[in-house]
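I have a structure here, written as structure tokens, and I will follow up with some questions on it.
With one protein chain held back, the other chains of the complex are shown just where they sit.
A, B and C label the chains in the order they appear, each numbered from 1.
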Amino acid sequence: MANKLLTEEIEPGLRVHYGIKKLYGSTETKWQQVDFVDLEPFGKTLVIDGLIQSTQCDEFVYHECLVHPAMLLHPNPKRVYIGGGGEGSTAREVLKHKSVTKCVMVDIDGEVVKFCKDNLPENAEAFADPRFELHIEDAKKILEESTEPFDVIIMDLDDPLEGGPCYQLYTKEFYEMAKSKLAPNGILVTQSGAAGIKMHKDVWAPIHSTLKAVFPKVSAYNQAVYSFIDEWGWNIAFTDTSRSVALTPEQVDKLIVERMGSASSMKFLDGIAWQGVMATSKRHRETLAKETTVMSTSGTHKFMHNPGVATMSERSKL
Amino acid sequence: MANKLLTEEIEPGLRVHYGIKKLYGSTETKWQQVDFVDLEPFGKTLVIDGLIQSTQCDEFVYHECLVHPAMLLHPNPKRVYIGGGGEGSTAREVLKHKSVTKCVMVDIDGEVVKFCKDNLPENAEAFADPRFELHIEDAKKILEESTEPFDVIIMDLDDPLEGGPCYQLYTKEFYEMAKSKLAPNGILVTQSGAAGIKMHKDVWAPIHSTLKAVFPKVSAYNQAVYSFIDEWGWNIAFTDTSRSVALTPEQVDKLIVERMGSASSMKFLDGIAWQGVMATSKRHRETLAKETTVMSTSGTHKFMHNPGVATMSERSKL
Amino acid sequence: MANKLLTEEIEPGLRVHYGIKKLYGSTETKWQQVDFVDLEPFGKTLVIDGLIQSTQCDEFVYHECLVHPAMLLHPNPKRVYIGGGGEGSTAREVLKHKSVTKCVMVDIDGEVVKFCKDNLPENAEAFADPRFELHIEDAKKILEESTEPFDVIIMDLDDPLEGGPCYQLYTKEFYEMAKSKLAPNGILVTQSGAAGIKMHKDVWAPIHSTLKAVFPKVSAYNQAVYSFIDEWGWNIAFTDTSRSVALTPEQVDKLIVERMGSASSMKFLDGIAWQGVMATSKRHRETLAKETTVMSTSGTHKFMHNPGVATMSERSKL
Partner (left out) sequence: MANKLLTEEIEPGLRVHYGIKKLYGSTETKWQQVDFVDLEPFGKTLVIDGLIQSTQCDEFVYHECLVHPAMLLHPNPKRVYIGGGGEGSTAREVLKHKSVTKCVMVDIDGEVVKFCKDNLPENAEAFADPRFELHIEDAKKILEESTEPFDVIIMDLDDPLEGGPCYQLYTKEFYEMAKSKLAPNGILVTQSGAAGIKMHKDVWAPIHSTLKAVFPKVSAYNQAVYSFIDEWGWNIAFTDTSRSVALTPEQVDKLIVERMGSASSMKFLDGIAWQGVMATSKRHRETLAKETTVMSTSGTHKFMHNPGVATMSERSKL
């Protein structure tokens, strides 16, 4: 093992050490500590505040699962809003869709965006795309001020921690505002934290029940992300109840070619993989069925069902 | 974090520390070191040679995925053979099926079996079931000597390591012998090591191609198991090509009730979960399509595509 | 490395992992968690509340330095009082002195004493010595109630932590009481925490200045103890100012033979080693010269000059 390590506490009593092969660069922004390293098990890796954000080994798993279900399920996604996503990979996936005319990304940390732009050549094309529009601002503020509606809103933020900076962006009030910014047929998707057999109760399920208090139809899905040491979760909310994640493999594969021009645009997700991503376990669905939390700006919902999630939910996407 | 830790190297550069809340007991058998501990993140845990075998938190995920697909896909499983499985959980799941008249389990380590019997009350009923027959022997020898055929063979063993004790039980020659011991419609399933986005190339795919050299139809599947720090894999092989893992949720749920008397026999697997377990990603299927390895008793197949798997594949089931 | 580890945070940012070869036994007493393990680097080791108390590899270094300077510098030590010392090693060293007629040991945790008696055969003789008298009680209470004076008082306790159970036993008030219980020529010695180039400011120096507020002559000394990952410290206080640690090697060696019958009673300490133990560095003596803290029962002295000591000073002797 390398003699320099990165260490993460996934939950109390579960600590992981990753060998650091090389440190490419570090920067301390106004908001957070950013490291760009080569980890023995994962290759090139972006680390923010000591938590792995995305790795060469499997960032495509996370980003394909975040972006494409919402994009493919919308009949004609033209205008897309990304809250967070400073690394650029979310925008990169969005811009693979030929229908997109405008992709607005709003991240609060301009230095992270610049740092990623300088260090992640695979996202350079996205940053340079004329359809891409970047705001360094609060993701809520820019959405509120938007006058033209969006077809798809993608929330790629830190987990909601009681008192944390992102809590407000996971509340009923935020979702109501966001819903009002969606065009007809509009879809919102949000990353929703760890979603494995143990952790899914902590953040994934409460986000699901909160969205259900606002949108007429919501689906929760999850997928193992190796470098996150667990399954990860997302929630997708529809304004149009006729939309459904229950597509056949053939329907998904056909949509992919139609929308992106080629099946080879994706490494992880295709028609069959879609079935795996959308299916959740009996235990997961029992949890969702019982969950009644509705997070509110005025509320004091404690997100942490067990002490572990305090740490866990600090793992975040920009 | 507790001040006593269990440590595992998942692959080079990826080391995990688990807090030990309590050590219930330890024993050094002729074959291996066995510890029975309470781990902070996972609860009661069986550890063999320093590697987590099964935990209170999620052993049902592993064992339901190992046992029930083969059992449900067989039209009428009466006689079942388990290679390994000393912990007793595999037999416990098998014996939930009312059709079963005989469940033969062959594990080489009698002390582990006794240790688990004494320490895992949840498996006591299985060990006491009149349909259950235990042999402390080499799993290959007893199968070879069997004169009555089996409907389902379940291999729940250590990963195949070059020169390791279990290598022989993952070869073409073993699978040919095992196939000859299957009754018509017979099904063989084997645990197949780590199967996440990075590791699936190492053991899961070569086992798949080896089985395909012997059986007319083979399906590979996988599922995240939190305490294994990755997705885990299995391969299921059919003698009857009309059998298929492509069941609808409704078909699976109906079979579960018919075979086990109640839907509540399982915590993780049901009709919808089945869709997720059986669907693999585009990347996984590309690997399977390219894999041509056929492991042979005389062969010298190096299982380890990357140096990490040497450690990884030591994780094992009895 | 063993797959079971003991972990200690010596100070923030300095964490040590010790391989556990064997766990002999564990007990949770009313007061603390006790483990008796075989550690790869140190052999048989007593661990209390996760902190290494004494090891086969070097417990004699600690205990010889704690006990013999006070015993040898007293002209004729007959009655000895030990505060703490539940492990029995301190009493074992005291009882090597032929002059001793009574060795009273007072430890609050009877279960620890019993556990050590059962697990440390090397101290069995001491526990069985007719001169040895054990009280399971508060070390302050028994000393206060003593009517016959002592020649030597040896304090072998947890470090003084603000609000911790032992704080009271490191105060001016306690030392005044203890002084009143000393016969003419009486000597008090106390373990005084980590005393290396960095840590000696935290506990060792404040104990020194507190003792100086009560006794006419006090000497601070230290010695590396490998399994404590630092130098360790003691303070010795004299009622008779003509006593001095400044003995020649020859004087010490002669005293050892006179008092214990043989030079071979000790493994670490002899006349030359004495010179090393009593000499402190320029930096250490500058710290002592500047230290003015006097700890008081009513006081609120914060012991921790740096955040690290909070953890460090939890390392303790019974």
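Throughout what follows, contacts are C-beta pairs under 8 Å (C-beta built on N, C-alpha and C of every residue); 3 or more make two chains touch, one makes a residue touch a chain.
All of these numbers come straight from a predicted model, not from anything done at the bench.
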item: Contacts of the hidden chain among displayed chains; value: A, C
item: Contact partner of the left-out chain, one of C:D35, C:E231 or C:E291; value: C:E231
item: Hidden partner interface residues of subunit A, rising order; value: 1-8, 17, 20, 23, 26, 35, 47, 49-51
item: Residues belonging to subunit C that touch the chain removed from view; value: 1-2, 9-19, 21, 39-41, 57-58, 61, 196-199, 224, 226, 229-231, 266-270, 272-283, 285, 308
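Following the convention adopted for this analysis, only the chains that are shown with their structure count from here on.
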item: Subunit B and subunit A - chains in contact with each; value: none
item: Centroid spacing, where centroids are CA-atom means, of subunit A and subunit B in whole angstrom; value: 33
item: Geometric centre distance via CA averages, subunit C-subunit B, whole Å; value: 54
item: Intercentroid distance (Cα basis), subunit C paired with subunit A, Å; value: 56
item: Residue numbers of subunit A (touch at least two other chains); value: none
